[in-house]
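A single protein chain has been omitted from the complex, and every remaining protein chain is retained in its original position.
Right after this comes chain A.
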């Protein structure tokens, strides 16, 4: 049966190359946009460079104090980290880094703007940046207040020339002269919690050591010994938060510790308390709306294509096909067409992602079509095929046999 449908599908596609081109173009364009967007979301949502074991981590990024009259919200302070978070028993490592900022440096009268980020030495343990040259700063460097920094390969190329050695060279930045001790492979800027071109020990962040404010500039990464221990780590943190004294004039203290993707979607959503489900719901609604217009176009094209086949519908019904069987046949044919368009879209998307990576439009991007995206894409293709195929198929299957046969004469 399926072979018969395949034969018919390809014969019909060959019969009207222009219609086929228009249909495939529409499907391919829609799917390409969705696959590229999916690749971005996948890059954000799944573990990868520079955190291949992201499912072991919780990210403390939101500290909220509220009273009846007001509320304050910010990242974590050094005081919060040292006096509370460092006391947690479940995490096997706690590292932190600051916000992504820019600063200018001058080289041979040339101004270079760089993204910098403060971090502690444990930050290198809770991430897996690839060291290309030299080493990463350690707790010992921080204790000695060494003016050392780690830069990325793109910063190195910009500052010292492509693939030139950078270790031992100095950069004037933020009123200090720092010595480069290591070069790491840059990560994508979309991972803004981790991204920087220059990493500076937090000891240069001008933090008042006597300040007991819980709010500060840092995102803390709590790493559990295994992914299974993450819920326990979360519980321990929340137990601790429940016991923490709430500052005067404030009523409640909330400290959020979430998975990576939830953390960044919340940040992008201006810190609202919406959940990851809300984000996915919005994404699905946008995808559906985006698919709707081309799907309606394809519905119209399908109806005109199927009208030409009224005679075939009459013949099939006359020889025993029920309306349901015909709906199945035409939906299958449409799904085959959308799969063809989808395969094209996967190829085109791969090209576009390679272009985005190659042109450096998104610093450090390493987007690619992987098996997960192919799987999502086929889900979308199937959905699109059904969306655009069911109505025309149902409509055509209702044709009266006698009039369908006349339509074929």
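Methods note: a contact is a pair of C-beta atoms (placed from the backbone, for glycine too) under 8 Å apart; a residue touches a chain by one contact, two chains touch by 3 or more; residues count from 1.
Assume contacts and distances are computed from a predicted model.
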Subject >> Chain not displayed: protein name in its UniProt record ("Nitrite/sulfite reductase", "Putative ABC transport system ATP-binding protein", "RNA polymerase sigma-70 factor, ECF subfamily" or "Carbohydrate ABC transporter membrane protein 2, CUT1 family") >> reply: "Putative ABC transport system ATP-binding protein"
**OP:** Could you list which residues of chain A touch the chain missing from the display?
**Re:** 1, 3-4, 7-8, 11-12, 15, 311-312, 314-325, 400-402, 405, 408-409
